[in-house]
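A single protein chain has been omitted from the complex, and every remaining protein chain is retained in its original position.
For clarity, chains are labelled A and B in written order, and residue numbers in each chain start from 1.
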Amino acid sequence: MALTDLPSKHENSQEDGKEPVPPGHTNQQRARACFLKGVSYFSGDMEVFGKWMEKQFILLQLLDWVLRGAAQVMFVNNPLSGLIIFAGLILQNYWWALNGFVGTLFATISALILQQNRGAIAAGLYGYNGILVGLLMAVFSNAGDWYWWLLLPNIFMSMMCPIVSSALGSINSRWDLPVFTLPFNILVCLHMVATGHYNNHFSQVLIQPRSELPNITWAEIDVAKLFMSVPVGVGQVYGCDNPWTGGIFIFSLFISSPLTCIHAVLGSAVGMVSGLALAAPFGDIYFGLWGYNCVLACIAIGGMFYALTWQVHLLAITCAFFCAYLGSAIANLMSTFGLPACTWPFCLSALTFLLLTTGTNRIFKLPLAKVTYPEKNLRFFWKLKKQEKMEEDEKKKKEREEQRKTIEDEVILNEKEKLRREYERVEEGRRASLASEGKNNKTHVEDQQIEIEQQGPEEEEIRCNNLHEDRPAENV
Amino acid sequence: MALTDLPSKHENSQEDGKEPVPPGHTNQQRARACFLKGVSYFSGDMEVFGKWMEKQFILLQLLDWVLRGAAQVMFVNNPLSGLIIFAGLILQNYWWALNGFVGTLFATISALILQQNRGAIAAGLYGYNGILVGLLMAVFSNAGDWYWWLLLPNIFMSMMCPIVSSALGSINSRWDLPVFTLPFNILVCLHMVATGHYNNHFSQVLIQPRSELPNITWAEIDVAKLFMSVPVGVGQVYGCDNPWTGGIFIFSLFISSPLTCIHAVLGSAVGMVSGLALAAPFGDIYFGLWGYNCVLACIAIGGMFYALTWQVHLLAITCAFFCAYLGSAIANLMSTFGLPACTWPFCLSALTFLLLTTGTNRIFKLPLAKVTYPEKNLRFFWKLKKQEKMEEDEKKKKEREEQRKTIEDEVILNEKEKLRREYERVEEGRRASLASEGKNNKTHVEDQQIEIEQQGPEEEEIRCNNLHEDRPAENV
Partner (left out) sequence: MALTDLPSKHENSQEDGKEPVPPGHTNQQRARACFLKGVSYFSGDMEVFGKWMEKQFILLQLLDWVLRGAAQVMFVNNPLSGLIIFAGLILQNYWWALNGFVGTLFATISALILQQNRGAIAAGLYGYNGILVGLLMAVFSNAGDWYWWLLLPNIFMSMMCPIVSSALGSINSRWDLPVFTLPFNILVCLHMVATGHYNNHFSQVLIQPRSELPNITWAEIDVAKLFMSVPVGVGQVYGCDNPWTGGIFIFSLFISSPLTCIHAVLGSAVGMVSGLALAAPFGDIYFGLWGYNCVLACIAIGGMFYALTWQVHLLAITCAFFCAYLGSAIANLMSTFGLPACTWPFCLSALTFLLLTTGTNRIFKLPLAKVTYPEKNLRFFWKLKKQEKMEEDEKKKKEREEQRKTIEDEVILNEKEKLRREYERVEEGRRASLASEGKNNKTHVEDQQIEIEQQGPEEEEIRCNNLHEDRPAENV
């Protein structure tokens, strides 16, 4: 978390203007600042690199987009992570890696042909379905590796990705929801069920529904394999069962966003536990089939589309458990048609949890256009909260001032009233005494009275004016 | 119908101010008024009780919400009905009743934790999915009664209810539609298909698709059982096959809203008839499987979400038939996955009929926020109609007045025009004669002319005033 959280402080300090460098800072601090700056270049979404790329040759740009697309499967917009992920794929299987690359490439090209949003293409948002389509079509093909004909439906299906993405986007945008990997799910299931196991050209692996009680003996449980299932679960996001590949994927996540990485591991662990709770065959758990959907769901809810608070963290874990349950359900449903669960469980559970509306402001869904990566999302959320608080404070201040004003006005009125009454009392007293003095002085008295009466209001006015003149400074 | 319809008159009379009590009214009438007032305390949605509850201890409130939640399955917002329903459940099976209670309780608690709308929680709108989830998970469990582990998924699934409800609500609210029992359907199917029949922890009842012609001999039909299937159908809404339980449920509906009760029975009968028409095995019909969806659909359309008119009543019966058809279809579909139909048929058919738009104003869909219970909905509808009529009448009155005014204005103008022309004619004639008389009289004539001209308008005005006084009676 420190890795990308600290650069943010660095950035904030830049925003605040010239940071007054404390004179006594040591070399160590200097080195640290240097290191953080270096880290900021290849962590997060590598914005600086992305800006630099914009001026490069189109083929180089395309490579950047493809790499970002490969990483976007895990919501990471980072070409370096994409490169590491491809390395992991090559470690797993050359042929799969090739199919994944072809898928990403053609999905991106198709998006360019269909003139989709350039920013979204550059962020790899049209590539991630392509890589999954390519990979999983290779994984589930019954024809074995290096069956070159497979590239044909691979290219067709990955070119359909932007069309399906755009169509689903038109629907989901009404609720400000992303399309997640729904286009991949739709297209791979479409290909698999269209050809099926009994096909002469593109035969699929045979998947059949469970028809007898699995033999689960708790004594036979292999704890090492169980722990290994956590990285394998992360690897299964790309259909890979090699734990090293899974480890490489975890590392690629850590580079870009440690918060994403933590939630990925957490999700995979939750999936494993759920598998044990629902009495799944151990083989499935070891193979990571219970983990990959939870990985994605936990990342999506835990900081990616919601701003990360403790409440959201708990929500993400709940979502991972729900996703595991749903995963088992969908796997059983789809097996009736000879289909794998793909990432349907993740999509459906994450969409459900994103549609949730609550009364608390600790669960804040980011506007889709503002989603980047958990750390940056958090900063956005904090900024927003700060702004809101300031506005609220100002409002309260104003209210308080207005209250004071009204109180003061009342005080002034009361003072006026008092003065008037006092004056009237004085007047009456005077009149009474005058009446006893006799009628000789009457004319004189009357003159005086008139004088006083004429004076009275003026005096009052003066007093009032004085009051008015004294106050303003306070009132403003 | 009389029970709650009459209190409404009572209420109306209160609105009109002090009702002049006829001097000669007998004791009978007094007793009746007293009775009606008493009825109004525990029929409908028990508003007075609900208001009183707001000031009570939270646990007591929670109990109120749980009872209302239990009754909300049938759209009844009444804790007394809820209590009776729980009694019916206990009559059926203790374990099921316990599971239902746990489900309602935890669904409501989960809604409180997630800070959902307090009014909706208090109306039991977050509990009814919970009771169904709890009940049906117990009903379809293969482990038999008192398998305590079942409470774990029960609690988890019922706590998911508010999340799924909120998510579906976000979607359905765009069309001002309720979520009905969709969260229950989703969650119970999810649990059942996730574990399935072949599971070591939570095994489900085995459900298989029909694979041979059912043996239906019309001679074997048991008319008594057929008639009994009507209350059993109502009972099956809560998964109960005991006709007495069904009868208790019907009674609980009658307490709150007789119109709801009538439509429930009607729906169940329609379902039974549909079952016979579509050649369903008699066993299924006797068991109420053809009834419960129609019960709910008929209630929902017949007065609950539409204001009850004769057209709406027919629509409700059509919907019940459609629902029965759909029920058979969905039951067959779901049996492929080893799932029961749950209340999917009701949800889908009712949503379809609520999405219907027609040109007639006799089919009036209430705004979702105004839905209470059929009798109150009707009053709302009538009030609205009255208001509309009054507004229309006023509008017409204004239009008529305006028309009269314009006609009058025209008449006045015409009169003026006539007078002017007459005057001009007279004038011309005079001038002609004057011209022949010579120039000596000229000054005199001009004086006269001015005199006439000054007189003219005055005369006209008088005439017009006369017109104004004469006309109105004719024009109105």
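In this section, contacts are C-beta pairs under 8 Å (C-beta built on N, C-alpha and C of every residue); 3 or more make two chains touch, one makes a residue touch a chain.
Source: prediction; values computed, not measured.
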item: Contacting the left-out chain in the complete assembly, out of B:34, B:60, B:221 or B:279; value: B:279
item: Of A:62, A:143, A:163 or A:207, the one touching the omitted chain in the full complex; value: A:163
item: Residue, one of B:52, B:146, B:175 or B:382, that touches the chain absent here; value: B:175
item: For subunit A, the residues touching the chain missing from this view; value: 114-117, 156, 160, 163-164, 166-171, 174, 189-191, 193-196, 198-202, 336-337
item: Where the missing chain touches subunit B, by residue; value: 174-175, 210-214, 216, 277-279, 318, 321-322, 325-326, 328-329, 332-333, 336, 351-360
